[in-house]
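Moving on, here comes chain A:
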Amino acid sequence: MGGYGLYVWGSFGICAVAMIIEPIVLNARNQKIRRQVKRQGGQW
Partner candidate 1 sequence: MNLFSTIYCMARRDLTLALRHKTEILTALFFFVIVVNLLPLGVGPDPKLLSKIAPGVVWIGALLATLLGLPRLFAHDYQDGTLEQLSLSPRSFTLIVLGKIMAHWIVAGLPVVLITPLLGIQFNLSGPIIGVLMLTLVLGTPVLSLIGAIGAALTLGVRGGGVLLSLLILPLYIPVLIFGAGAAEAYRAGLDMTGYLWLLAALDLLALFFAPWVSAIALKVALE
Partner candidate 2 sequence: MSMVNWFKYASPASFYPLAGKLIPFFSAITAILLAVGLWISFFMAPTDFQQGEGYRIIFVHVPASWMSMFIYCVMAFWSALGFILNTRLSGMMTQALAPTGAMFAFLSLVTGSLWGKPMWGTWWVWDARLTSQLILFFLYLGFLALTSAIDDPRRRDKAGAILSLVGVVNIPIIYFSVIWWNTLHQGATVSMTKAPTMAHTMLMGMLIMALAFWGYTIAIVLKRVRCIILEREIASEWVKKNALE
């Protein structure tokens, strides 16, 4: 990267990290609420 490696990979890296973490966090949130719905459905 002609001496710019740290900056270029740093930029792409932080974007990749953010755009991977966000779906993971959201999946966890989704699982949690679905579990709640299921539990409630059982009581129903």
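Basis for inclusion: all candidates are chains of the complex that A comes from, given by their letters.
Simple rule for what comes next: contacts are C-beta pairs under 8 Å (C-beta built on N, C-alpha and C of every residue); 3 or more make two chains touch, one makes a residue touch a chain; residues count from 1.
Bear in mind the structure is a predicted one, so any value in this text is a computation, not a measurement.
J.: Out of the numbered options 1 or 2, which touches chain A in the complex?
T.: By the stated definition of touch, the match is candidate 2.
J.: Tell me, which parts of chain A touch candidate 2 in their complex?
T.: Going through chain A, the ones touching candidate 2 are 1-5, 7-8, 10-12, 14-15, 18-19, 22-23, 26, 29-30, 33-34, 36-38, 40-41, 44.
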